[in-house]
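Omission of a single protein chain aside, the complex is shown with its protein chains in their original locations.
Naming follows writing order (A, B and C), and every chain is counted from residue 1.
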Amino acid sequence: MNLNVDIGIKISNPFILASGILDENGYTMKRILENGAAAVVTKSIGTSERQGYNPPIIYENDPVFLNAVGLSNPGIDNFKDEVKIALESGRPVIGSIFGKDAPEFSELAKKMESYGVSAIELNLSCPHVNGYGMEVGSDPDLVYEIVSEVKSRVKIPVFSKLSPNTSNILEEAKAAEKSDALVLINTLKGMEIDIASKKPVLSNVYGGLSGKCIKPVGIRYVYEVKKETGKTVIGVGGIENVNDAIEYIMAGASAVQIGTAIYRHGIKIFNELNSGLIEYMDKNGISNINDMIGVAIA
Amino acid sequence: MNLNVDIGIKISNPFILASGILDENGYTMKRILENGAAAVVTKSIGTSERQGYNPPIIYENDPVFLNAVGLSNPGIDNFKDEVKIALESGRPVIGSIFGKDAPEFSELAKKMESYGVSAIELNLSCPHVNGYGMEVGSDPDLVYEIVSEVKSRVKIPVFSKLSPNTSNILEEAKAAEKSDALVLINTLKGMEIDIASKKPVLSNVYGGLSGKCIKPVGIRYVYEVKKETGKTVIGVGGIENVNDAIEYIMAGASAVQIGTAIYRHGIKIFNELNSGLIEYMDKNGISNINDMIGVAIA
Amino acid sequence: MNHSIVYSNVRINESTHSLRFFMESPVHPGQFIMIWAPGIGEIPISFSSVNNPVEITVKIYGEPSKYIANLMPGEKIFYRGPYGRPFTGVTGKKLIIGAGTGIAPLMPLVDNMTSAILSAKTKNDLIFTDRIKNLYVVTDDGTLGIKGFAVDALKQMDINEFDMIYVCGPEIMMKSVYDYLLNKTDRVEFSLERPMKCGIGICDSCSINGIQVCRDGPVFSIKDLKNMDEFGRTRLSFSGKRIYL
Partner (left out) sequence: MNHSIVYSNVRINESTHSLRFFMESPVHPGQFIMIWAPGIGEIPISFSSVNNPVEITVKIYGEPSKYIANLMPGEKIFYRGPYGRPFTGVTGKKLIIGAGTGIAPLMPLVDNMTSAILSAKTKNDLIFTDRIKNLYVVTDDGTLGIKGFAVDALKQMDINEFDMIYVCGPEIMMKSVYDYLLNKTDRVEFSLERPMKCGIGICDSCSINGIQVCRDGPVFSIKDLKNMDEFGRTRLSFSGKRIYL
């Protein structure tokens, strides 16, 4: 049975840890890589140290899961050691980076590459400096520029993580065309108010919705982008079990990332997904995972 | 205790039936108006009869709720009698309309007005003729034109229902500024695949996500638009109980609409919301519902 | 979406098939499921037997019913539900009145205390005549049994004999039975059939006087129907256009 997939890098199964969940401390990434994840994406790292927002940074009320971490990160220079620790696992680390423009992204990418990561993931959902409430990813020209410049500066594959907070995903996907893979989706903007205190529950007021609520949105973007562009897609958003992962794969994802579900299922979810997938393929007489990619696309 | 709110029209409580749910048949609207709803919004009506999509038009797998009705409607001329039946209740009917451009919207609005509706709701989430996958509502110039023209052609208040499938809600809200109220939000685009048949579950493939999954998105849009524009807002999306409704009101909604929750709770939800609200206000010493509008906005 | 594996498929006349399969949720007489023909459509179908393996009986009209009727043993059958309010069970003597495929949902009510009026256009359209002992057959063309309509057979019977009368068939047939039984007895239940898109009380396509047939029905008592003046008179088409019956 073949579980290997190719997303620009070859990985031994389709299950990857999503950026921002248990991937700040090198030891945690290492542990997750040793427990079934084919690869991990690091927390999104910027040029300098950021505290992020004050807690509360998460709000959970099943099925709603909101976060507003605020891109807290130690800064690229302080992150070298964490990557090094994670790489002790012998499995690939994907370096997620965020910035405000192409030069910033390029610098970060080069440093990540020098740390030994196997690929770069561009987090294009960071705030757009010139656009009120807008994200970098919803400015196609900027996306094009960032992807082009990063591609020309590093040798390793580059993934673009696109935002679902958009009216035209295909335009975004087109702008990121030079990427080796597209990662869909980041969180949906949302918020909740606690009516007893009459206050927003997150200290940043606005946050990102993830988990099971956004799965239909993720499936839609993966399906639409795969169908219309044919590019390699990595699916992410609300994957809780192997059936969700298979759904993403049938929609066109070559691999999937798992984030929020770790809250409910723990790190063991990666081993469970692997054995679940083997069981499914066995039962359905599928010997190669690649035969499942995009089969639902009409 | 005062439950009356003013959304351009005065209504006797803040609970309104959302467009597209149990509002095609005049008798159903009448029954809902007689059972606690302060007003109903009709199904979105276009210029001519449309069959809509073939079933399956809905998919439900808690918490996910998707629909792709496809704007089925009898055409504006055939809808006169339904409005007439609904108006027998003595309560206000809000006529929802959809079209491709300003002249079409205006024609529809004028006819609706002549049928005796109390206000017009512009459904701006219909497909944009020139934009692949885009919606009318994500073209600010078109929105501006539609709202301006409709406003100049009818005397009754005009509401604009905005789409959450956008990267810039404030731009949309600005474009719809001439409306008497903004209705937020319509469904989020989404889809699901049945892995046993390897097929999308909706016959139209893509559908709209509604219900509890989208509440945080709706709250966010209501809060942000109210905070930044100060306009009268009607909240809709995932309201299942009185606490959800209060959350929308605290976020800035002057009234709320209820759709998907009727699936789980039935038409009786309107009476339950009314008694729940009275109980809440009683317990918290609030005598006027208007004192609650937007209190969470910092 | 649920699915089960077709256990058997028996063709019971020219265009009608009975299929059996196992269902996990219990099903009650009068309930229905929405059956999905992937890539083709989705239609409501009742149960002609509610015991596992449950049985559905499907007459071929268009593509979805054709797809379903032709599902072979071993193939997957996709559905959601069961939905709807079932018939009220009684222990005493029962009369079922069914016309066309409308006979199917009445079959789970048949026991040795049940009499039946089965009607159809012609002899060849009749189904399930072999499953009922006390049988009155009516055909439009007189090719079998009485020539005429179900209500004609009913008029010849003593309705007080029955603890409950159950009716299912085209609305026009049910309306004539309703008109005849009105003010004669309250112990009558009708299973209504209206265009159904969602099956769960959301879309309004099946509604009658503000009541959702899919959710509050499809079974209604004769008392319920007294307050529904749309019954036998008007309904909405698939587009939502009012049609006068």
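Note that in this section a residue touches a chain if its C-beta (ideal position, glycine included) is under 8 Å from a C-beta of that chain, and two chains touch if they have at least 3 such contacts.
Everything numeric here is computed off the predicted structure, so don't read it as measured data.
One chain is not depicted; across the entire complex it touches A.
In the complete complex, the hidden chain is touched by one of A:E60, A:E145 or A:E272, namely A:E60.
Note on the undisplayed chain: of the listed residues A:L170, A:I262 or A:V295, the one touching it is A:I262. Touching residues on chain A toward the chain that is not drawn are 21-25, 27-32, 43, 49-52, 54-60, 67, 69, 72-75, 78-79, 81-82, 194, 196-197, 199, 201, 203, 260, 262-263, 266.
Just so we're on the same page, only the chains that are shown with their structure count from here on.
Taking the mean of each chain's C-alpha atoms, the chain whose centre lies closest to the overall C-alpha mean is B.
Distance between Cα centroids is largest for the pairing of chain A with C. In terms of their C-alpha centroids, the spacing between chain B and chain C amounts to 36 Å. The mean-CA centres of chain A and chain C are about 51 angstrom from one another, to the nearest whole unit.
Residue positions of chain C with contacts to 2 or more other chains are 39. Residues of chain B in contact with at least two other chains: 199.
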